[in-house]
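Supplied in structure tokens, the structure appears directly below.
Apart from one protein chain that is not included, each protein chain of the complex appears where it belongs.
This part shows chain A:
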Amino acid sequence: MVDFAAIRNEFPILDQEIHGHPLVYLDSAATSQKPQRVIEAESEFYRTINAGVHRGAHELAARSTTAFEDARAKVAKLVGANAEEGEEEIVVTAGATAGLNLLATAFGNASLGRGGEAARRFALKPGDEIVVSKAEHHSVLLPFQELAARTGATFKWLDLTDDGRVRTDNLDEVITERTRIVAVTHVGNVTGAITDIAPIIKRTHEMGGIFVLDACQSVPHLKVDFHALDVDFAAWSAHKMYGPTGVGFLYGKREMLEALPPASFGGSMVELAWMDQPAQYMLPPARFEAGTQPVAQVVAAGVAAEWMMAIGMDRLEEHERMLTDELLKMGDIDGIRIIGPRENVKRIGTVAFDVEGVHPHDVGQFIDAQGIAIRVGHHCAQPVHRHFGLYASNRASCGVYNSIDDIDALLEALAKVRPFFEV
């Protein structure tokens, strides 16, 4: 048995009052809170072993390099990726957005002929197609929309069902032999719906395309195995999985990373640099990690990954599924419409909703006055909102530290919103 009350006590930020009420934090889809051990890991790094990694020969440099690479291995283990030296499949980035932009830039570079013959599989030209879904966060939508504009490729998308799931009934029409890249979210950051990615990946590969997964909302909540899923690339951030801000990870199949040209250039990614000869770049992951990395944060993210595995992703999933059951009861409150799947099937504990007659900013302010933090706005996913005929919504999202009491506090507050605003 996992003691989830003890887990909650590991989060110092939760032990405070907001506006005279105990803090109830239900905005983990925006960013999760951090356990004490993650907070300490970062400062401990600075107190004891801070030094440049992969450079210098002194003892601290050796220790910090080991800590950095150990963290990469822990993160790799969390998502079922390779971590052995020479086989690494995890690239450190500045966040999920940075990882997705890295990919889009690298594909663009391949389209210009960079990376030679090996990189031709990533090259785009007019007539080729890039496919996303209408459920995408702007950090997937925009880098690939821009890539299409730069290369002349056609930009297409998978539509959504009425309850906001990515449609997979017409894959043969949307993903064709002209499709080179398909980028889809694993879990909708608004709807909380888990995408049925298996048939999308299968179809993409049958057509010879590359599949990119946005794993921001899945890795913190679900047991994820990128090898088993057979995704080619996946990007996510550390700060939504109980780790620090400013760091994220890009997974790539080893053969893909080896063929991908770099997107960012500078120190620590080049083997030989000349004034009058082309540079020779390092093997992955170093090839994609130009410049000084956020080492302390990566080390702390490794601690977060290890901590999640110690709890057990199965048990974490089960706990959050129980919270989701409770959260979905909001649909019974008069005037509240859930934006996304209403049933607790193939979804996570991220629930967006509309309160009839009350703008999300007003809902959020009312809820906040009770010490409860939820997200309001378009959650960086405007097309999803338009799909539901909305500009913005409210979103409550769970983390491992939430309890049934947290959800009940929200439900109690939500029942008072429309009466207060007299609608």
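Heads up, the rule we're going with is that a contact is a pair of C-beta atoms (placed from the backbone, for glycine too) under 8 Å apart; a residue touches a chain by one contact, two chains touch by 3 or more; residues count from 1.
By our rule, contacts and distances are computed from a predicted model.
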Checklist line | Undepicted complex member, UniProt protein name, chosen from "SUF system FeS assembly protein, NifU family", "Riboflavin transporter", "Glutathione import ATP-binding protein GsiA" or "Spore coat protein JC" | finding: "SUF system FeS assembly protein, NifU family"
Margin query: For the chain not shown, which residue from A:His19, A:Arg55 or A:Lys125 touches it across the whole complex?
Written below: A:His19
Notebook entry, point to check: Of the residues listed, A:Val166, A:Ala238, A:Ala392 or A:Leu414, which one is in contact with the missing chain?
Noted result: A:Ala392
Next item on the list: Kindly note down the residues of chain A that lie in touch with the hidden chain.
Entry: 17-20, 359-362, 365-366, 369, 371, 376-378, 382-383, 385-387, 389-392, 420-423
